[in-house]
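For reference, the structure I am asking about is given below.
Note that one protein chain is taken out, while the other chains of the complex remain in position.
Going in written order, the chains are labelled A, B and C, and every chain counts its residues from 1.
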Amino acid sequence: MNGNRFGRLFQVTTFGESHGEAMGCTISGCPAGLELSEEDIQADLDRRKPGQSMITTSRGEPDDVSIKSGIQDGYTTGTPIGLVIQNKDARSGKYEPFITAPRPSHGDFTYSAKFGTRNWGGGGRSSARETVNWVAAGAIAKKLLAREGIELKAHVNQIGDIEAPEVSFEEMLEHSEENDVRCAHPETAAEMQELIEEYQEEGDSIGGSIYFEAQGVPVGLGAPRFDSLSARLGQAMMAVPATTAFEFGLGTEAAEWTGKERNDDWEFDSDGDPTPVENDHGGIQGGISSGEPIYGEVTLHAPTSIPKSQQTADWETGELKEEKVIGRHDPVLPPRGVPVVEAMLALTLVDFMLLSGRLNPDRVDDQPGEYDTDYHPSNPQNE
Amino acid sequence: MNGNRFGRLFQVTTFGESHGEAMGCTISGCPAGLELSEEDIQADLDRRKPGQSMITTSRGEPDDVSIKSGIQDGYTTGTPIGLVIQNKDARSGKYEPFITAPRPSHGDFTYSAKFGTRNWGGGGRSSARETVNWVAAGAIAKKLLAREGIELKAHVNQIGDIEAPEVSFEEMLEHSEENDVRCAHPETAAEMQELIEEYQEEGDSIGGSIYFEAQGVPVGLGAPRFDSLSARLGQAMMAVPATTAFEFGLGTEAAEWTGKERNDDWEFDSDGDPTPVENDHGGIQGGISSGEPIYGEVTLHAPTSIPKSQQTADWETGELKEEKVIGRHDPVLPPRGVPVVEAMLALTLVDFMLLSGRLNPDRVDDQPGEYDTDYHPSNPQNE
Amino acid sequence: MNGNRFGRLFQVTTFGESHGEAMGCTISGCPAGLELSEEDIQADLDRRKPGQSMITTSRGEPDDVSIKSGIQDGYTTGTPIGLVIQNKDARSGKYEPFITAPRPSHGDFTYSAKFGTRNWGGGGRSSARETVNWVAAGAIAKKLLAREGIELKAHVNQIGDIEAPEVSFEEMLEHSEENDVRCAHPETAAEMQELIEEYQEEGDSIGGSIYFEAQGVPVGLGAPRFDSLSARLGQAMMAVPATTAFEFGLGTEAAEWTGKERNDDWEFDSDGDPTPVENDHGGIQGGISSGEPIYGEVTLHAPTSIPKSQQTADWETGELKEEKVIGRHDPVLPPRGVPVVEAMLALTLVDFMLLSGRLNPDRVDDQPGEYDTDYHPSNPQNE
Partner (left out) sequence: MNGNRFGRLFQVTTFGESHGEAMGCTISGCPAGLELSEEDIQADLDRRKPGQSMITTSRGEPDDVSIKSGIQDGYTTGTPIGLVIQNKDARSGKYEPFITAPRPSHGDFTYSAKFGTRNWGGGGRSSARETVNWVAAGAIAKKLLAREGIELKAHVNQIGDIEAPEVSFEEMLEHSEENDVRCAHPETAAEMQELIEEYQEEGDSIGGSIYFEAQGVPVGLGAPRFDSLSARLGQAMMAVPATTAFEFGLGTEAAEWTGKERNDDWEFDSDGDPTPVENDHGGIQGGISSGEPIYGEVTLHAPTSIPKSQQTADWETGELKEEKVIGRHDPVLPPRGVPVVEAMLALTLVDFMLLSGRLNPDRVDDQPGEYDTDYHPSNPQNE
């Protein structure tokens, strides 16, 4: 409603601004009995964190997560998980020319217009720093999904006009974390890296896109019509900062395909259930998962904060001025966007797993050993 | 949650299946005092209705809407508006070969898998027939928006590999309803029509896309992060049947633009407020409307029900078989999708107008004349 | 949000005004595979309907329900169930003196103030006529609960200063529908009837209360803190028209009990699980169901529409006037309120059954026989 909560049964509520004291989120709706530690979450945070390579902002944030509640003896308790991540390296001074003038195409103007005030500290709430919360929550969602045999991965498949060739899910798992660009095709990754550095040197930035895929998603997720799996993925992905397009299956290309070409014939799987011969439908039919891999793509525009001279309008002086955005900014977003896209995919899927009754909302099925001596009153579902 | 409701403050809840007795929806959250008649709604229903041209299904539905509640003396009362639209021309017989076998790439299989049963009547709830409700609700949203100076329009900008050149908003208003394809560029419309008829003749179908635009949207709509205007538009549009891609602003093209190229400089408008020089950002910055026109595009894949032979798997006999989908189906979706896309755009915008307090949730500001003799206790907001 | 929807997973959305064309509701979230007919719903509607005895309003409404969607071959399909109930005996003429003046303590004034208009037809949306929708939806909820071994019942336990002695659940089932008052204690029912007729004769009305009880509710329903079972029951019951108090367990009496007196010791049940020795806690501990019967009470004030002279303020003439509310009104609410309270209890419980994963949101477990030949793709939960 006010934009700081995602999910219906697996609810993530976030707070924090770019240059505030801390970021944080509350995960409500995680079943009890999931083994969970700060390390589980940290791994994904480290993939998103600034300063991890030459092609990311140099802001130095360790992004250490602290679990404040919801865990006992290393397992979730079914009650809300409170996470806090301190901001350590906020320096607002650099933005000064833009305190009374909006940065071009940034959220500066619209946030000021909406809230009637100017949160000039690094973009305040509009900063992509907020996605640290998403990745933290997403890490928990991934752990839950993994228990159910659902695996997911994203990689960078386009930077500027360089597109990666199609890669398999296994290649994504194997190669996408090997290079700074997070492209699963090593040769293309090298070209992309070069292109990014070129733009970086000339004080410009560049757009790109991220391909995502989920495997092992059971048939039946999604609640058409308005909460179809594609609709909720659409919301999730379009919330990712700088996203201008969301596609699944054939995406925009589907406009040019005929029905006969795109339709996937049916055959029987080894259990004797109908299964589609191909997967041009992208794992979603009629808004509901078909059991095939779900795949799609998200386009991210170039970062708007660039150290190139641009014209802005100073509302205090009433004068136009040419200014550069000095600060620590990413020259390209997809490399750090990969864990963010994975997080939103995981959060969407885990929510549907709960909504469809495939995950027990109170507790994961097999309780860990050390709880065996405790009392487990009968739950019809667990027997 | 269960997919049959859209909107947070302007709530639309729908029911109805393709071959059921009636379609219907309840609009809860429409302020009191809006002049509204069945004719207002009918106009848009007629644009969506089947059988309107040679390139739509021949199913004969008058789609007459009946208002059951929420209106008194021609004005809304602030209480829920109940709408019912009878199904008049449902004939289920034609689907028989597919009762025990799913149509390729249709929602047949996933619906059956989810609900454990087979609603074989024209696809049941999965049918695009359901969008009759959306268009009805959208017509009310449009009336509310028009009062606030917000106008919106969509047209078909691609069918197969034929793309329409860019057209202005005025051209969309003028030309898009002049031809059966609903393309605002008359020459292209003629080519598209020809292409569609070609596919229709050979028993195939074809995809396409719809461009939409909203003008007069005030600055400040959208609640980042998860309920940003782009995220909620994403959900709304990805819910449209057969949609495989949603784009706003530069869309997928943004991947290839640099920051300097895409960023829109600021100048002052006639009121002395900052205003962007261009609109490459598509009317949304940081997830919030910027005051510029909001525009984007939706891709719809080819209809899956085609009278061409396709392979399916009969779960009763356990055998594969080749079958044609005989029935009354559209050879292409965008022409009838135009009012659907407009409806979802309108529903999304009116919801944000209410959420941002720009629309009084209890009643529209200026009450109609004939209510003047009634009691209007003071509402601080209306004074 | 705007008050016309109840439930989170089992969602009921209603429309209709006292003197409008029809009442209706949409039930979204009812699992597939439930055997359901109009007769199932009608039985409860008949218990609520006007004109059923001398101590109810004489308005003649058959309250025939028509199912418009969501059912195929006598079983639910998992898609929304649309219900419509025509209004047949609306006569607005009698309210004329109150068109420009509010009835004392009725919703007339507040509705007019909120919506800026006067829906003078029998109170419009504020009328208790709207509860016909609740009872219809509640009948479906009861059928679902019965499958899970949950039974519930309410009866009138107080009218004016006449209180019924405590009765058992079995007595409620046996006796409460035997008399017009719906009190399960026959002797008290007779006294109550006499008292009501007395007030009716002198043109006055009287308050009362309803006791409710649910048996067979499993341990573990309720989501503390804000969505505890008691909190959501509180919302549900306080929504019942004319309700001024909601109590569960000891209710207001708990103020006078010590901890030692009220606390229920634990023993073991036949399965070796802890079970409370008594049930002074009313079936809810820490906001979660304990497995014991849930019981409580709802107080309904006297009907405000009485044929006795009362002072009102005419906003058109600016003058005070003495007027009687002529029309067809109930002299007491609890007798017809019994099915309404049962409905709200059922709707609340079925929602929690779904939220806790104890009910499969997609389909009830054992599919009816005639569907056996249909395809049932594997659902892990059903195996």
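Note that contacts are C-beta pairs under 8 Å (C-beta built on N, C-alpha and C of every residue); 3 or more make two chains touch, one makes a residue touch a chain.
Note that the structure is predicted; figures quoted are calculated from it, not measured.
Just so you know, the chain we are not showing touches A, B, C across the whole complex.
From the options A:G82, A:G216 or A:P293, the residue with contact to the unseen chain in the full assembly is A:G82. Touching the missing chain, out of C:P80, C:G249 or C:P361, is residue C:G249. Mapped onto subunit B, contacts with the missing chain fall at residues 9, 218-220, 271, 273-274, 354-362, 375, 377-381. Against the chain not displayed here, subunit C makes contact via residues 1-6, 8, 14, 101-102, 104-111, 113-114, 123, 125-126, 130, 158-161, 199, 204-209, 219-220, 222-228, 230-239, 241, 243-252, 254-268, 272-277, 280-282, 285-291, 299-306, 308, 310-313, 315, 318, 320, 355-356.
Taking the whole complex into account, subunit A touches the unshown chain at residues 1-5, 8-9, 11, 13-17, 20-24, 26, 28-29, 32-33, 66-70, 72, 75, 77-82, 84, 100, 109, 112-119, 121, 124-125, 315-316, 361-363, 367, 371, 373-377, 379, 382.
Everything below uses one rule, namely that only the chains that are shown with their structure count from here on.
Closest to the protein's overall CA centre, chain by chain, comes B.
Put simply, subunit B has to spin 180° for its C-alpha atoms to lie on subunit C, with the angle rounded to a multiple of 5. Taking each chain's centre as the average of its CA atoms, subunit A and subunit B sit 27 Å apart.
Centroids built from CA atoms put subunit C at 36 Å from subunit B. If you average the Cα atoms of subunit A and of subunit C, the two centres end up 43 Å apart. Within subunit C, residues 9, 361-362, 375, 377, 379 each touch two or more of the remaining chains.
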